[in-house]
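For this depiction, one protein chain was excluded, whereas all remaining protein chains were kept in their positions.
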Amino acid sequence: MTKQFEGIIAYPVTPFTANGAIDTAMLKQLIDRMIDSGVHAIAPLGSTGESAYLTDDEWELATETSIAAVAHRVPTVVGISELTTASSIRRARFAERAGVDAVMVLPVSYWKLNDAEVLDHYAAIADAVSVPIMLYNNPATSGVDMSPELIARICREVSNVTMVKESTGDLQRMHRLLQLTDGTVPFYNGSNPLAFAALNAGAAGWCTAAPNLNAELPLALYAAIRRGDTELARATFERVLPLLQFIVKVGLPTSVKAGLRMQQIDAGEPRLPLQPLGAQGSEQLRAVLAALQN
Amino acid sequence: MTKQFEGIIAYPVTPFTANGAIDTAMLKQLIDRMIDSGVHAIAPLGSTGESAYLTDDEWELATETSIAAVAHRVPTVVGISELTTASSIRRARFAERAGVDAVMVLPVSYWKLNDAEVLDHYAAIADAVSVPIMLYNNPATSGVDMSPELIARICREVSNVTMVKESTGDLQRMHRLLQLTDGTVPFYNGSNPLAFAALNAGAAGWCTAAPNLNAELPLALYAAIRRGDTELARATFERVLPLLQFIVKVGLPTSVKAGLRMQQIDAGEPRLPLQPLGAQGSEQLRAVLAALQN
Amino acid sequence: MTKQFEGIIAYPVTPFTANGAIDTAMLKQLIDRMIDSGVHAIAPLGSTGESAYLTDDEWELATETSIAAVAHRVPTVVGISELTTASSIRRARFAERAGVDAVMVLPVSYWKLNDAEVLDHYAAIADAVSVPIMLYNNPATSGVDMSPELIARICREVSNVTMVKESTGDLQRMHRLLQLTDGTVPFYNGSNPLAFAALNAGAAGWCTAAPNLNAELPLALYAAIRRGDTELARATFERVLPLLQFIVKVGLPTSVKAGLRMQQIDAGEPRLPLQPLGAQGSEQLRAVLAALQN
Partner (left out) sequence: MTKQFEGIIAYPVTPFTANGAIDTAMLKQLIDRMIDSGVHAIAPLGSTGESAYLTDDEWELATETSIAAVAHRVPTVVGISELTTASSIRRARFAERAGVDAVMVLPVSYWKLNDAEVLDHYAAIADAVSVPIMLYNNPATSGVDMSPELIARICREVSNVTMVKESTGDLQRMHRLLQLTDGTVPFYNGSNPLAFAALNAGAAGWCTAAPNLNAELPLALYAAIRRGDTELARATFERVLPLLQFIVKVGLPTSVKAGLRMQQIDAGEPRLPLQPLGAQGSEQLRAVLAALQN
């Protein structure tokens, strides 16, 4: 039986050593730290994990390392953000063999894709594996914008697309998706600054990089929502919101890796052309993180 | 002392007779109906009320008629959507003399306005009257998009701008405004499909045309939120959402006037170039309204 | 017989006196100056002329003043930018009675217009007058974006819509319009920085506020194009381009009125909420104008 994804789904960065290789020891440490703090699932190789920037070998190493690190303590969903269907399939198969509980698939475009092309992309990947697929909509990074109508159709027609992660930042789409699927398809919030609203709207979980730096507040927010304590949930959200706003504005790998260093954890730098956070941004981030301790 | 605006702020359409004049008897009837059903405030001459399409004489007549109809049973806020500062001031003064509790001011652009121009526009109107001003941000209709930062600055620098109505459909802006004003400036949701989320986020009220056609569900939603019953609020919201989506997609005057006719209320047609709802749209609206009765 | 519109169609600002009234003497003077310098047509009350900001009385006064000032030396086309069909008709009829050669009609939106609403708006105005109508597409100011397909359809179905002014800044639309109309509908460039390209593409004329400040270079550009001297045309365009870029970036009434003052002509200020050009902008404009003298 498939493990359920619910609650705080934490996205580790992919740490690099000084020479740019994947730092598997640090990746394991980051995952341990997040699981120890109580997150409900681990999602390596998402946008945060610079999935799209890795070679096949690197991606495979990070996948195996992550799955071993998680060791079934919580469910694992691995991110795939490839331009071609063939490469997406190859990575999905690898992940399945390696033992993931699900794969999260983002269609990435160079040439724009029409609806049939997106649908068939998912269908081809789904045919190639038997693990569940989380459809991931994030037009700002991928260049592909799937309407709620298209997403609902894919969920209907491709049997192992069973979850949806929405990162457009448009809350109305989540309500629309609920309408179109009669609430039968669990959806996950991928837009950090909408976490409170999305969980209220019925999101099954919140996909977030925040637990790299602070897992306590996202977990407290989620717990308050589940208890129906909207006031506490809102207050908790307002506390963590400056962190969410900052990491989204700057970009997740850049800001999270800078923040980790402020917490004495060296996960290296994001991969070029992405550059480390500059002096001004670092000062802001330091203030944001300090405010969370009060 | 100023009346408080809170809860469901209802926006009547401006009814026209067959020859295109304002139907004051029907305007009074619409307002009575909404107050009888329990709405918390009346906002004539908003976007719904085709404020921008009226001559000065018509606008003044509608203002006076509305204020007389409300008769202080609930607070009244009158909408001003003028291109020039001079015309905005003239209408604001008229409204104040006529006895409104507040004016809602939307800056409208032909030539784009910079921040100083928007700020000084509000300052000039505020200098000319002593009633409170509700700042209204609705770039889709007005062509002016005020950032949360600019809105917070206007609230800080112009003393009788004391309320903010946000209609961008971007929930993050409401959270940002709360941050920037430390929650001291009440804000109102003007984006119907975000009503549930905005009220959860702390909105003091919901500005909506829905009560022209159905006041019961918005009132029930608001009551559930106030009681902290998030589940009931969400269920109520999901019931009324198809109506909200429809009237926003089609346009408020067009859809609401068509819906009123389906309820045997003749409020006339929207003013040209706006056209009455066509056959296909009418069929959809009929189905949406029928579903609310179940 | 209708006068032909061709070449440099000059858009005077509407000058205001210190107390905000229309300065008819100055309007006459500006028009004389432009005709004396050789422009091929005069277009009062365009975007440059703050048409949308004037009361009916003011608009009528400016129309009558302009027509008298032109005195049939060149053709006159008067701009109408009204929200309602009724008001557009009223102004078109006034202009016809006052003796214009054509009216330029911009549909302005508050509520979005569908294609049928735009088409019927033009048809109703066209029914009400017998002067030719120049359809004007300028979504950035009006909120209405007419596709080449819709424009071609209006030209086909509404007999006295005989000219098209395109101001989207998208050159492909001009080529598309030519295709769709088989080159039978003269089109006019309304995007100043595209003047050279649009004239090369076959535009019958260039609608521009530049002659308020410099008529010589636009006229020289047009003459070079007509003689087939592309090299000279391009060189001339490149000389005047910084002026065109500046006035478009800042906004036409604001920048042109500031420039006129630098040329010792007091046309007053733009109407509030539009503000006079600030110190930094004035310095830039002074440099731009000085460079034209070299």
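To keep things simple, chains are lettered A, B and C as they appear, and every chain counts its residues starting from 1.
Here, contacts are C-beta pairs under 8 Å (C-beta built on N, C-alpha and C of every residue); 3 or more make two chains touch, one makes a residue touch a chain.
Since the structure is predicted, the reported quantities are computational estimates derived from the model, not experimental observations.
K.L.:
The chain left out touches which of the shown chains?
P.N.:
Hidden chain contacts in the full assembly come out as A, C.
K.L.:
Touch as defined at the start, partner being the missing chain; which of C:26, C:178, C:272 or C:288 qualifies?
P.N.:
Only one listed residue reaches the unshown chain, and that is C:178.
K.L.:
Among A:153, A:239 or A:271, which one touches the chain that has been omitted from the display?
P.N.:
Spelled out, the listed residue whose C-beta touches the missing chain is A:271.
K.L.:
For the chain that's not shown, point to the residue among C:68, C:124, C:140 or C:201 touching it.
P.N.:
C:201
K.L.:
Pick out the residues on chain A that sit against the missing chain.
P.N.:
20, 47, 52-53, 81, 83-86, 107-114, 116-118, 120-121, 124, 140-143, 251-254, 270-275
K.L.:
Considering the whole complex rather than only what is displayed, give the residues of chain C touching the chain that is not shown.
P.N.:
Those residues of chain C that touch the unshown chain are 169-172, 175-176, 178-179, 193-194, 196-197, 200-202, 228, 230-231, 234, 238, 241-242, 245.
Here is the rule we go by: only the chains that are shown with their structure count from here on.
K.L.:
Which chain pair has the highest count of C-beta pairs that touch?
P.N.:
That would be the chain pair B-C.
K.L.:
Since chain A and chain B share one sequence, what rotation angle in degrees maps the C-alpha trace of one onto the other, as a multiple of 5?
P.N.:
180
K.L.:
Please work out the Cα centroid separation of chain B and chain C, and write it as a whole number of Å.
P.N.:
A distance of 35 Å separates the two centres.
K.L.:
Could you check chain C for residues that touch two or more other chains and list them?
P.N.:
Residues of chain C never touch two or more of the other chains.
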